[in-house]
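Heads up, one of the protein chains got dropped from this complex, but the rest are sitting where they should.
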Amino acid sequence: MFRKGFALLLALCLVLSATYALAEQPTKKITILSIWAEDNDNGILLTKLTDQFIAEVNPNFSYEYELVSADNLRQKVATMAASNDLPDVFVYESGTPLIPFIEDGYVLDITQALTDLGVLDKLDAGAVAILSNLTSTEHIYDLPLGLNVEGFWYNKALFAQAGIEAAPTTYAEMQTACEKLMAAGIQPFSVGGADKWPATRLINAYVMRKLGVDALAKCAAGEMSYVNDGIIEGAQLLQDMCNLGYFGEGPTTVDYNTAANMLMSGQSAMLYNGSWFTQSLASADNPAGDDGIGFFNIPVVEGGVGTLTEYSMNCGNILCLSAAKYDDATAAWLKYMVSNIGNYAIQNSGTLKGYTITEYPETLSNYTIMVADEFSKVTAASTWFEATMDSEMTATAQQNVQSLMNGDMTAQEYAQALQDVYDAAN
Amino acid sequence: MSRVLRDRRAILLFIVPGFILYTVLVILPVLWSAYYTFFGGMIGSSKWSFIGLDNYARLFQDKKFAAALMVNVRYIAMTTFGQVIFGLLLALMFKFWVKRFGSSVRTIVFFPVVLPVVAVGQLFTKIYEIQPYYGLLNSLLQGVGLGNLVYPWIGKADTALIALAAMDIWTAMGFYSIILYGALLDIPGDILEAAEIDGCNAWQLFRRILLPLLRPILLTCFVFSFTGTVKMFESALALTRGGPGTATTSLSMYMYNTAFSFQKTGYASVIALFIFLLCVFGARLIRAFDRKD
Partner (left out) sequence: MTTVAAKPENKARKKVRVRNVLIAIVILLVVLIDLYPLFFMYSASFKTNNEFVTNPAYAFNQSLHWQNYVDSWTRGNMGVFFTNSLLNTSVSLVFITLFSLTISFALIKMEWKGRKFFSQYFAFGIMVPVATTLIPLFVIYNNSGLYNTRLGLILVYIASAISFSVYLLSGYMRALPDEILEASVIDGCNIYTMMWHIVAPLMKNALITVVVIQFFFKWNDLLYSMTLISSSSLKTMQTGLLYFSDEFGSKNWGAIFASVSISVTPMLLMYLLLNKMVIEGMTAGAIKG
């Protein structure tokens, strides 16, 4: 009886609040341009939270969810910007690609907007630091949709099988581990060479250990040449590893997903990946189970300046708002999203998105705990290889990495090609 | 008769709708493209400005452009010849070898034509696969004792373009086989009989009788195939995404990237114009064979 009455009361409240809302809340339809399907990854986050916002706050609010493939994202957004028709909300790439939009005033100043709304503290300070660093601006102009550390993931069973007792902490140890694995008939690494970025990440890892976390930023600023020891040695190492068969046959044909699945199903012992990987690892489909995969940070290079507490970090793809289309209705949505993303993500997918979390779920997967543990060790962070490059240079870096892996190009030529593009543009 | 055929209003009605569409969406853009070539930056952006002939000067120094041109030319050569020659072989097979189930065989051979190119690309990615497991091609090679030929076909610069051409030949050869088969059927039976009585062997029959008779239609097939291959975009994007390196990056792909991802509208227009000239040149070349006799 009490329950029934309570339900009735609740319904009444809902109706009342709905009518109240109908009278008060502005009607607004926004377009969200995304690279994730509605039921995948951040797509779930964006659509579910917006649905909640509509149900709880503004029933007059509605949205259209548009999908574009990740490969096509930059092109799509650039052309929309050129015709002055950016979507209200869009997923984009952080850092260099965003800078022209900031300069032309196309995207909303997030720091300012969140300050006005009084919810700036909902953003994780680390994420804000990464984002503002990437665009070299005091304010941030994008919302994080992830907070990731990157490093090497390894299959514990295969390491044990090959007699490797501890995760490598230096490149020399990693080399020894590879030899042991090869001797045991295990493919040491898998890499998604067909998708290119997983391969350039391996060069980046070496560079940040050899020359420090800010090496590529220095190159981009013209303080250092791209033809440097870090890039040349890192590229050489990648090529050597290919030649030694550490990545198996034809690594330039393997897509990222296959490479990741190979690690989980025990066909390769190591994989370089970011902590977004925990979502796949924690899933019930993971053949390695909830404790079969381990993580180690990028090993140190002898004679290099990098240390084991420096990580390669990023905020994934980010979310921008069109400055021209921003109004009170969108502001209310923004406030709601920023206030809820952190808790929603940790509870529903066990992932960190770069927002403060107030309610942790009762049980966290081993992998989430593992990543949280890594986060606690971070003292300095580097970004990914192409973060400071424009799109032409990014294309060069990524196309050439395949040639490098195939031995069609030397490490020296690889570095020189980057410098050439840089010189042509500056 | 001529009163009917001189009907002004009918002529207007027949020509004008197509004319307008064609002029606005085909001719105008070509001219417009030519105009853009004198500008730098991205259209609509603050950097869009008149730079004279700089884009043209850049073209001649651009190694990536030269590489893309070479890829395109090699691809056109391989694919065009492959499609038409395999089409011809299939047509000859239909005509002289296939006795039973003729229409079923022709139906099956034609069917890859209706598959979406992107779908075919995904399919062939798996056929050429090498890691984690050998795909069909590599396992076949291994199965027949040619294990040393196992290769990452689409992962290496020296074979990726060939692998791509092979896929596109597979897709389209059925199409040309049907056209050429139709032409073979049009050749009167008594010509073939007379040749046989004269003691022609198969090669002579082909060389002396069939080839001359088929020539006009073979040329048409070459034109078809050329117009399809000169743009080289869809299949390369689906199978190799232009890789490895730039081994399968065509002019169209390079132009597309330059325009939409590097945001250099003017320079991309120069490349676009060049593709047009390539097309004109190719069509002239094929026509030159037409006029030989």
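Should a chain be cited, it is by its letter among A and B, assigned in written order, with residues numbered from 1 in that chain.
As a working rule, a contact is a pair of C-beta atoms (placed from the backbone, for glycine too) under 8 Å apart; a residue touches a chain by one contact, two chains touch by 3 or more.
Computed from a prediction, not measured in an experiment: that's the story for all the values here.
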Legend entry - Which of A:163, A:287, A:361 or A:407 contacts the chain that the document leaves out: A:287
Inset, instruction - Please pick, from A:30, A:127, A:260 or A:341, the residue that touches the omitted chain in the full complex. - result: A:260
Legend entry - Residue touching the undisplayed chain, where the options are B:87, B:135 or B:152: B:135
Legend entry - Positions on chain A contacted by the hidden chain, ascending: 35-42, 65-72, 76, 79-80, 82-83, 85, 192, 194-195, 197, 255-258, 260-262, 265, 267, 276, 285, 287, 316-317
Legend entry - Residues belonging to chain B that touch the chain removed from view: 1-2, 4-8, 10-11, 13-15, 17-19, 21-22, 24-30, 32-33, 36, 43, 90, 93, 97-98, 103, 105-120, 122-124, 126-127, 129, 132-136, 139, 170, 174-175, 178-179, 181-183, 185-186, 216-217, 219-220, 223-224, 227-228, 230-231, 233-234, 237-238, 251-252, 255-256, 259-260, 265, 268-269, 271-273, 275-276, 279-280, 283
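Keep this in mind: only the chains that are shown with their structure count from here on.
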Inset, instruction - Calculate how many whole Å lie between the centre of chain A and the centre of chain B, each centre taken as the average of the chain's C-alpha atoms. - result: 39
Legend entry - Residue ranges of chain B in contact with chain A within the complex: 42-46, 125, 128-132, 150-152, 154-157, 241-246, 249, 257, 260-263
Inset, instruction - Quick one: which bits of chain A touch chain B in the complex? Just the residue numbers, please. - result: 71, 74-75, 78-79, 81-84, 100, 104, 190, 193-194, 196, 248-254, 258, 262, 267, 390-392, 395, 399-400, 402-403, 405-406, 408-409
